[in-house]
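Left out: one protein chain. Kept in place: all the others.
Chain lettering (A and B) follows the sequence in which the chains are written, and residue indices restart at 1 in each chain.
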Amino acid sequence: MSNLEDRIREIERQLSAAADREAIRELPAQYCHAVASGNGPAIVALFTDDGSMEGGAIPAIGQGDILVRGRAELDKTYGEATSDMRLRPFIHNHVIELDGDRATGKCAVEIRSVRDGIAYNAAGYYDDTYRRESGEWKFERRYLHIDFWVPATESWA
Amino acid sequence: MSNLEDRIREIERQLSAAADREAIRELPAQYCHAVASGNGPAIVALFTDDGSMEGGAIPAIGQGDILVRGRAELDKTYGEATSDMRLRPFIHNHVIELDGDRATGKCAVEIRSVRDGIAYNAAGYYDDTYRRESGEWKFERRYLHIDFWVPATESWA
Partner (left out) sequence: MSNLEDRIREIERQLSAAADREAIRELPAQYCHAVASGNGPAIVALFTDDGSMEGGAIPAIGQGDILVRGRAELDKTYGEATSDMRLRPFIHNHVIELDGDRATGKCAVEIRSVRDGIAYNAAGYYDDTYRRESGEWKFERRYLHIDFWVPATESWA
């Protein structure tokens, strides 16, 4: 009996980890859909209450260093960000490492965007930290590394 | 005993759902490979018999509103579509929601294409409905929303 019990326990552990990975895999995808549709509250809901969005400056669009931490700042920033810019982010190469109720991940991103009538191409990657909160996986921290952010009609070299 | 039985039943339910998600995740990917290789029958085989491909007009390539419904129309359209256009679609940000033998999904798409010697960049997303038919997941309906479809040398703003 204990043999079956042990095997079932191990199966449950593995299934739970697989479900964690699946939930985390969808997080950056849901983030992109929320950004693309300009749905600020949906973006914010993907972060923990103390969650942060961080990154270096993006001079091409007049964006200084990014540091948005906690629900109030997230509310404020994502409400604004989606209003003056059309953004289409696409996630690639997502890898995930689980560690209990926390996890880390890395994913590349390409972004098509329009600001003041100018179209831009961008590429980079996110260093993500995820945390399970009340049974739901959320972003604890995203750090966006931008490789280039250039007008679509210009080379990025 | 009933405790183990219950746990195994729950495990089987979860495993089955995970397999559903995995099969559905590959559908848009297989669609892209079939489109890229110009394999019309392979495209059609991914749709249910009453399946439909829908979408708004794409003026840049002289494409009117898209409404292809049922096996006969799918056969006709995909046979033709792949003949006069080189298409390379890439799927991103796929999210899936299961509901028994049906499921819905949303995925972004970028498309590189060539028509009459002109290269085009396109981006948009699919609203998908999937259905399990004879044990296999297929597209019941795809609705393609195009954000832009422009010559590769032009800005999309």
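Going forward, contacts are C-beta pairs under 8 Å (C-beta built on N, C-alpha and C of every residue); 3 or more make two chains touch, one makes a residue touch a chain.
Small disclaimer: the values here were computed from a predicted structure and weren't measured.
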{"item": "Contacting the left-out chain in the complete assembly, out of A:I8, A:A23 or A:A60", "value": "A:I8"}
{"item": "Touch criterion as defined above, residue of B:L15, B:A57 or B:A72 at the omitted chain", "value": "B:L15"}
{"item": "Residues from chain A at the interface with the omitted partner, ascending", "value": "4, 7-8, 11, 14-15, 18, 21, 92-96, 106, 108, 110, 123, 125, 147-148, 153-157"}
{"item": "Positions on chain B contacted by the hidden chain, ascending", "value": "4-5, 8, 11-12, 15, 18-19, 22, 26, 28-30, 32-33, 36, 88-92, 110, 112, 114, 117-119, 151-153"}
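Basically, only the chains that are shown with their structure count from here on.
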{"item": "Mean-CA-position distance for chain B and chain A (Å)", "value": "24"}
